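First comes the structure, then the notes that go with it.
Removed from the display is one protein chain of the complex; every other protein chain stays in position.
Which chain is which? They are A and B, in the order written, and residues in each are numbered from 1.
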Amino acid sequence: MIFTLTKIELLKIFRKWRTYIGFIAIGLLVPLLHLAMYLEGQRSLELVTRGLRDSFILVGNLLNGYWISYIILNALTIHIPFLIALVAADLLAGEATAGTYRLLITRTVSRMQIVTSKFIAGIIYTISLVLFLAIMSLLVGLLIFGTGELIVMRPDAIIVFEKTDIIWRFILAYSFASLSMSVVCSLAILFSSLVENAIGPIVSTMAVIIIFVIISAFDVEILKAIRPYLFTNYILNWREFFGNPLDTGEIIKAVTVLCAHILVFFTATLWIFQKKDILS
Amino acid sequence: MLSTDIVIEISRLTKQFKDVLAVDKLDLNVFKGDVFGFLGPNGAGKSTTIRMILSLISPSSGSIKIFDKDLLTSRREILKNVGAIVEKPDFYNYISAQKNLEILAKISGKEVTGKRITELLELVGLQNRAGSKVKTYSHGMKQRLGIAQALLHNPELIILDEPTTGLDPQGVKEIRDLIIRLSKEENKTIFLSSHILSEIEIIANRMIIINKGTKIVEGEVGKLLNPNVLKVSIEVDNTETAVNLLQTTVWVKNIESVSGKNINITLEQNDIPSVNKYLVENGLNVSALVPVRSLEDYFLSITSNTR
Partner (left out) sequence: MIKYIITILLTFSFNYFSQVNKPEPILEKVKEEFNKIEDYQVDVKIKVDIFFLKMSDREAIIYYKRPDKFHIKSEGFALLPKEGLNFSPLELLNSKYTAFYEKEDTIKGIITAVIKVIPLEGGTDIILSTLWIDTKRNLIMKVESSRKPSGNFSIDLDYLKTSEGYFLPSSMMFTFSVDRSMLPKGFDIGNDSESVKTSTDSKKPKNGTVYLEYSNYKVNKGISDEVFDEKLDKK
């Protein structure tokens, strides 16, 4: 039944036009970033390698599809949550707004099945959006800019990855990004279960993310202490896959924390939804 | 099932929202084959009750048994045999009517064939618009689609919440005819809520009137709404003699109750003067003879109060 319900949820998601806002946004934004990189990429690359260029001569194609995909993923992991929330916040609240809870819940499906299928469908949407970002930035980027070594600037190091040592890192990085975006998706669904209109959950999800990011940015002892408990702190940890050697401990920790968040948000949604009186 | 089988058995059902007592210790029985009128003014607690029957709202206390099974424990088994329209008919607007029905069929708990969907769309006269998105539908079309989705899985019990609201007279008639057909030809049990007494009078065989969440009266429509029979309260100095005298007359249908100096009887309106004359001629002092308001009058008064 979960399988059938998930299929139905996906059908509903992909029949709604708001679903395509995310794809359109990425479909427009990424080529725009490509264009900007095409025009200005060399300059920004020179800017980040200026320290090196003072003492060294650099040869080779560093302004390649990999580097651009890395920059794009870096830039967009803060913005994609909005596109996720846009759809995920509507998953439960949208049924309330449309009055279709009454169609759904008066059938022989349990509320747990409904919530579970919505989570699965929401996460599938999230993954497909990240996948679309991967295709747009990586595949199109490689077509435009070609391949090359990937130069990664970390706070403590500059790492140059061999051409043959990059793709798997991106695959894992996009997978990790899907996971962290799934947390955003789960949070939006949780908020979505509380109200009867999608606007509130979208705004609340973004507010939570923005507040968490701000807390993370402040170097105050008291805020530092709570930082490890904020899931936003782990959103950018896909970068760990561009470490050499991989900090597997850090990666496992981040994956565990993110999975735990999804589980907590899911359980909370379930609890709220089980008790919810459908008045819409 | 026997004809006296109880399909819906509600006892002491209560729903307390934060500061509103929407349903208050409601008792109600719907029998197999009934077209059961669920009557009450707007805000009487009809929708809340229907939502509790359909597990959209959980009761604060009391119990709901359907097909002799407890709703709390056998929800899915029960809903497999229940079709419903709750309030206004809402669908996934961005999907076609056909697709909406296909989706709902998949989660109805029974095998629903494509043929069945086509038949239902024909039944409600939407076969030509089946491929159109629901958002292009008029209210009447949605209402008819609502009927189609309620019948989708051929349920034994059909719950219709104000199914004729917002329809033109022709639409109202079509739906009423359909309900009568479902009851007579397919022997469905129909639970029909309405705030219009005349509608219930036309379609239903049994009914309940509720107001402010509690039962006012429950019974057979024919008995409750007989227009010729009137309740009259007679005030006399000697009730015992009066009762004895009244029992011997042909006019009095029933002596309902005696309290203090008052005797409540039912009789036909034309016979009131004769009863009065008869009592006075037999030496009783009739100080008052007041027709008690009819159910219809009562219902009109509560519905007009709430508007």
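One rule holds for everything that comes next: contacts are C-beta pairs under 8 Å (C-beta built on N, C-alpha and C of every residue); 3 or more make two chains touch, one makes a residue touch a chain.
Everything numeric here is computed off the predicted structure, so don't read it as measured data.
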For the chain not depicted, the shown chains it touches: A
Hey, which of A:Leu62, A:Leu76, A:Ala173 or A:Leu230 is the one touching the hidden chain? A:Leu62
Check each of A:Val160, A:Ile215 or A:Val264 against the chain that is not shown and name the one that touches it. A:Val160
Against the chain that's been left off, what residues of chain A make contact? List them. 42, 47-52, 54-63, 148-149, 151, 153-160, 162-163, 224, 236, 239, 244
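Simple rule for what comes next: only the chains that are shown with their structure count from here on.
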Measure off the straight-line distance from the CA centroid of chain A to the CA centroid of chain B, and report it in whole Å. 52
For the complex, which residues does chain B have touching chain A? 17, 51, 54-58, 75-76, 79-80, 82, 84, 86-88, 90-95, 99, 103-104, 106-109, 149
Using the touch definition from the top, list the residues of chain A that touch chain B in their complex. 1, 4-5, 8, 11-12, 15-17, 98-110, 275, 277-279
